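Every protein chain but one is kept in place in this view of the complex.
Lettered A, B and C in written order, each chain numbered from 1.
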Amino acid sequence: MIDPAWVSGLAAILFIIGLWGALSRKNAIVVLMCIELMLNAVNLQFVAAATHWGDVNGWVYAVFAIAIAAAEVAIGLAIFLSMYNQHETISLDEVNLLKN
Amino acid sequence: MKPEECNEIGMNCTEAFSTEFWTAISPELVMVIGLVALFIIPNLGNSKFRIPLTKLKIPWFLGGKRFAITGSPAIPGMLATATIFATLGMMAIDIIDGSVKTTTITSGDSILFKIDAFSRFFEILFLVAVLLASMATLDRIPAHTFKGKKSMDEMYDNRRQADLYILLLTTAIGMCLVALAQDLFVLFVGLELASLSTYILVAFHKESKSGAESGVKYFIVGSVASGIGLYGLSLMYLEFGTLQLSALRDAWSGTSTLGIIALGLVLVGFGFKVSAAPFHFAAPDAYAGANSPVAGVLATASKAMGMIGLIRVLVVITLPDSSGTLSEESAIWLYAIATLSVITMTWGNIAALGSTNPKRMLAYSSVAHAGYMLAALSAVGAWRWGEIDAPVDYAQAIVAAVLFHLFVLVAFKLGAFLVLGMLEMEGGASRLSALSGLARRDPLIGTAMFIFMLALAGVPPLAGFMSKFLVIAGIVSTSVGTVWVDGSVSFSDLHWVWWLALAMFLNSAISVFYYLRIGVVMFLDIPEEGRRKPLPYGASIRMAIWICLVATVILGLSSDTLIDMCYRAAESLDWD
Amino acid sequence: MSESGIIDYAVLIPLLPMLAFPVILFLGRIFNGTPTWVKNLKEGGIIALTVMGASLLLALAVIKEHMNSIGATNVFTWFETHWWEVDGALTDRVFGVGIYIDHLTVMLLFVAAFLCFLINIFSIGYMNTDPINDNRNHRFYAEFVLFCSGMLGMVLADSFLWLFIFWELMGLCSYLLIGFYYERPSAAYAAKKAFLTTRVGDVFLVIGLAMLWNMFGSLDYAVVFDPVEIAKVSSSELQIALGMMFIGAVGKSAQFPLHVWLPDAMEGPTPVSALIHAATMVNAGLYLVARMFPFFQAADIGSLSTLAIIIACIGGITAVMAALIAFVQMDLKKVLAYSTMSQLAYIFTGLGCALWFANNGYEELATFALGASLFHLFNHAMAKGMLFMASGSVIHEMHHAHHEVAHHEHDDDHHDDHHDDHHDDFDAQSMANMGGLANKMPITATAMFVGSMSIIGIPFIGGFWSKEGIIASAWKVALKEPVFLFPAMLVLIGAGMTGFYMSRMWFMTFAGKPKTDVAKHVHEQTPWIPIPLVVLTFMTLSAFILAGMHAGAWLGDYQSGHYSNFFSGVGEELQYVFLNDDPFLMVLTYVTIGLSFILGPSFAMALYGGSLDDDDEAKPWMQWAIDLSARVNKNSNFDNSAWANSSLAYSLEKRLHFDDWYDAAMLKIVVGFAYISAKFDKNVIDGVIKTIESTSQAASAKLRTLTTGSARDYIMMTALGTLAIFLLLWGVA
Partner (left out) sequence: MSGTQALDIKNKEFMLVGGLLLIVAALMAFFPYMSSGDSEVDWISLPLVGFPIIVSCILLAFASQESRSRKEVIAVPIRLFTLAASLIPLAISTSLFFDWLIAVDWNLGYNEYALEKEYIWIETIGVSWHVGMDGLSFPMVWLTTFLIPVTIVTTWNEKDGATYHPLLLMMGGALIGVFVALDLFLFYVFWELTLIPMFFLILKWGGKDRRYASQKFFIYTFAASVIMLLGLITLYFLQPEGSGPRYGTVTNRTFDMRVLFTNALAANEGDGVFLGKDMQNILFAMLMLGFLVKLPAVPFHTWLPDAHVQAPTGGSMLLAGVMLKMGAYGMLRLPVALFPDALIFYQDIIMAIGLISLVWGAIVCLGQTNLKRMVAYSSVSHMGIILLGIASMQPIGYAAALFMMFAHGIISPMLFAVCGAFKHHYHSMEIGAMRGMAKWSPYLAVYMMFAWMASLGLPLLAGFVAELMLMIAYWHTYGWWILLPGFVLAITAAYYLWSMQRTIFEGGDEGQPPESLNGETPPDITTSENIGMIILAFFTILFGIFPFIALDMMGQWTHELFLTVFEGGGI
């Protein structure tokens, strides 16, 4: 069995990659994917921690987190769609009518 | 914790899905029922279901040509309003005698929910906010939905009416979950439910550029923030092996590095919800793009939801016990929150100073208010970490002040958004000039708006003054502690959080400037071209504004009951 | 000490005129222009006269009652307050309002009430016949009675506080009456100047009062004049306090260096000049200084001498300076104004002497000097009141004559052109336009003749007695205190100068040929004007009798009974003046007489004398003087052009530049500074506030640019915020 520490490390790396991606990419879809990456890191972490503690709750948390992520994707894509309809772009940098 | 155990220590425990469980959460159940009804009722029609292979048609009622009565565009709103009203009524009956029976809902070893004064208080707060918002949208479809001018009838035929109320209800349910949750993850799930609903609500004007844009921004930043928060939770789980509040509270140690990292990440997650600087950036954009009642809900209920999280994490989990053994090294978040509070309130106020979009201005002012509440939380921290000799009542009073502030915010901040909502009904409220001459066009609404502004600024005897007053009084009381025993005090004896009170006061002095400007514009300026006529009627939104107005005044004049309620709510948290 | 009797009604003396003030004002406002109001009530003049008559009668009754006794009564308590003593105890302090009557009060009360009444009569003649006053005479009478109230109240007051209160009331009325012709810029300017200049003095008076109060805990005469109390306080402090109060007196009595307002005050109607700026109000300063007498008596020997010397010196300087300026004035009233200033200065010198004597233990000499001073005050008030009224009569008739002449021309030239535009450059007050009026205005000329003689000090007439007394006193002090030589010399020289300018005035006005067409048409008209002139002429001449009572007896020993045998008193007085035991004083008398009676008038005759028109003949008691002047003028061939063109003469015409300097100081320095201050206030003090506002607005704009509108930046900020939280958490942990 893999030491949960390694998994946590992986989760951390995933999270950082996700975060980095979220703040460096312009494409909304890619950003959404990066957010998913962050959530995946969370899942991994939960699972690893559940293993570490031998606690069933962790797995439940992970399942719930997956569900949340799924809902988020659905909603996100819908919103992006409407953005695309209006702005005809999915580049986050070009959508800045509202500011100041 | 086993039910038997918790019964032993005097709590009323009940296992999930047991009979008692259904009674205990009956108010929330009403909402769920309402939600289901909202799915079904507008869709009732004359469709028939043909039993396969037969010609027998059984009336199926879902779909087809909608019935005139149930298909009326006014129905979803009324249904949602009635649902929330009923829920509120049930909760009110629950607490009418002043004390909430504490019921703990467990699932196996873990405590899921706890129905106590604290959670009931917040539930009422959320429901009032959502109720007002749904009332305000009753006889109007959110503005900018139609680009072209359409008749009211067409607007009412808009099927999205139902969507709006469904989302409002899910938001309410999510928020109630947050209030009830005794497990950080459950709390987060509720938070996500509410968040996801609000993302859609913000982006509800998908037909307009600003609607879509604000939705996107709010969604992306919100998701990142909640992702960070969730990661923090997972780290916390990794470190302590549980996300149960009571267990975490016992396990929490300020010396654990992973714990501190987790705390920081969780703070970011909730910080976004309360729109604390620098996590507030999406808020002004979101408020500006969303329709006003929804923005009002974001600024009040959503903020309160974030505040629940902060209170749970900061006050319940990470506050050291009274033994003081952990006192010095665990004063970990005191400076962080204090710094954050000063930055937040100053940022909010300064930014609002020059803002010419009333909605953005209200958004920034909401940021500032978040700062005030964070300052209050710092005082709670100082109570434990500042070697202040004061009983627990002091800290409870501060938390009560925060609760009071959150509650009355619903009255005047949401009220202000509702007034803007009225303006949106005749086309846009994104410029200051939209408000010009409002007092002349409609003295009642103008006066109401002015009173909301004064309340936001903290002018007595309005509710806004009372709330600020209580918060500051809380901070000062902590910084003073019980030094009076000596009869003689040196100024240096006071804890440094006293300066937070000063910062708050200076900030509210700055804030008067922009609140007052609204008043000046309303009372002095000449209405814009094309906005000379009185405002459209809209009985229910007027009613909502009136409720807000009366509450703003009454909660200022006669705040005793509410303070009491807040105090009891604060007391019911786990102190020691 | 309260007693019953007529003194209980003394409060009515100032109160009646004070109550008449609103009555006249409002009746005038309501009935303005109606025949009854104009004809029968003389636009309020009759009401004023009635009130003043009542006051005079009451005053006479009070004087009769208290001629030889001190009377005091309390009217009401103004207010009470408390004082925290040095030892921490609280004591009650009462500010009362009351009446106090002693010899000084009696004297001034008579002067004030009597002259107010007479000048009221004169006013009815003077004011109501001048069309320029139509519809505003009620204002005049209202202010007039208010002034009288102030004057009477001041002399009757029982404390320095109420003295000051009425003093200021007079100041207000003076302001109002000088500015009576409000539409004239010169009048407005003069009114402001008068008020402001006296205000400067008043400020010091208030400070003096504050100091005095702090020393005695009260300002009531009954308390502060108590020798026991005076002995308790520090003399040096007392001297400063009294000095401060004296500055107030300097302002009110138009002494150097606060004298600038008095000549300008002649912008007011002539009755006002007569009443306020000659006969009564300017005496207030003298009254105040005379009131200080008990302090000087009771204080340590010599401890207050410095102040006495200062008072005398101020008097001396003013006496000569004013006389010098009077040399060159062409305006009839201005000459009288400077003469007033000069004569008041004499009285100040006399008071200075009296105070010096009192403080140095020479009781008798002090009484004498004080008596001489007050007697001069009396004489001067009577004579100068008369002179002003006479001058008013002249000016009034000149105006009338001018109107007639102008109308005549108009009627000849343009029959249809009827508007009143003869407010041309003709100056009815300039002596250059007069001349030869002696036969046309016999009563006026006589009055002025007698008045001038009294002021000059022609032997046996009015002011002669008192002036001799003052000069003698001054020299008597000078023999003991060398510093006093300065004022003593000045008053002596001043006597000669008085002779010159008063004679000059009379000769320029009444002798010689009429200098203008207008002067030929002058004649006396209304009966109201001569009455007071005649009365006062007799008053002035009868100073002989009063002299018999010896002014000294107005003070101190009340029981000596000088009234019973005033003829022997006259004998004593004559002997005192002309055949004094002290050869020095005797010589001094004759020197004075020589200067004032011979030298001064001779020069005046030489320069300005001349006979009347051939067919005119003045009354015999004046004709001789005119003839004499014509002869002197013819024989002397005196040429004063060198002197007239000198820079000194120019300076004198410019009133020694005092006004210019004061104006410059006020306008350039004070107002300039005020303008700068106003700018500073607006731009710097308020600028700070504005800067805060603009800075925060700018900060707001800056801060809001951080909200770029790009979601990526928001995420970035969120990440940065996360880092910041970590840092903060770590910093602690």
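We adopt the following convention: a residue touches a chain if its C-beta (ideal position, glycine included) is under 8 Å from a C-beta of that chain, and two chains touch if they have at least 3 such contacts.
Remember, predicted model here, so these are calculated numbers, not experimental data.
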{"item": "Among shown chains, those touching the left-out chain", "value": "B, C"}
{"item": "Absent-chain contact - pick from B:D94, B:D139, B:E213 or B:D285", "value": "B:D139"}
{"item": "Among C:G5, C:G33, C:P185 or C:G731, the residue in touch with the chain that has been omitted", "value": "C:P185"}
{"item": "Residue of B:Y335, B:F513 or B:W575 in touch with the missing chain, whole complex considered", "value": "B:F513"}
{"item": "Residues from chain C at the interface with the omitted partner, ascending", "value": "76-84, 88, 90, 93, 161, 164-166, 168-169, 172, 175-176, 179, 182-185, 187-189, 191-192, 195-196, 199-200, 202-204, 206-207, 209-211, 213-214, 423, 666, 670-671, 673-679, 681, 685-686, 688-689"}
{"item": "Absent-chain interface as seen on chain B, which is shown", "value": "72, 74, 138-139, 152-153, 156, 393, 397, 400, 442-444, 447, 454, 457-461, 465, 469-470, 472-473, 476-477, 480, 482-485, 487-492, 494, 498, 501-502, 505-506, 508-510, 512-513, 516-517, 519-520, 523-524, 537, 539-540, 542-543, 546, 549-550, 553-554, 557-560, 563-564, 567"}
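Assume only the chains that are shown with their structure count from here on.
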{"item": "Contact graph of the chains (line, ring, star, complete, other)", "value": "complete"}
{"item": "Interchain centroid distance [CA atoms averaged], chain A/chain C, Å", "value": "98"}
{"item": "Centre distance in Å when chain A and chain B are each reduced to the mean of their C-alpha atoms", "value": "25"}
{"item": "Chain A: positions in contact with at least two other chains", "value": "19, 22-23, 31, 92, 95-100"}
{"item": "Residue numbers of chain C (touch at least two other chains)", "value": "704, 707, 709, 711, 715"}
{"item": "Interfacial residue positions of chain B with respect to chain C in the complex", "value": "216-217, 220-221, 224-225, 228, 254-255, 257, 260-261, 263-265, 267-268, 271-272, 277-279, 281-282, 284-285, 329, 331-336, 339-340, 347, 350-355, 510, 513"}
{"item": "Residue ranges of chain C in contact with chain A within the complex", "value": "704-705, 707-712, 715-716, 719"}
{"item": "Residue numbers on chain B that touch chain A, as the complex places them", "value": "110, 185, 189, 192, 196, 199-200, 203, 206-217, 219-220, 223-224, 227-228, 230-231, 233-235, 237-238, 241-243, 284-285, 288-289, 355, 360"}
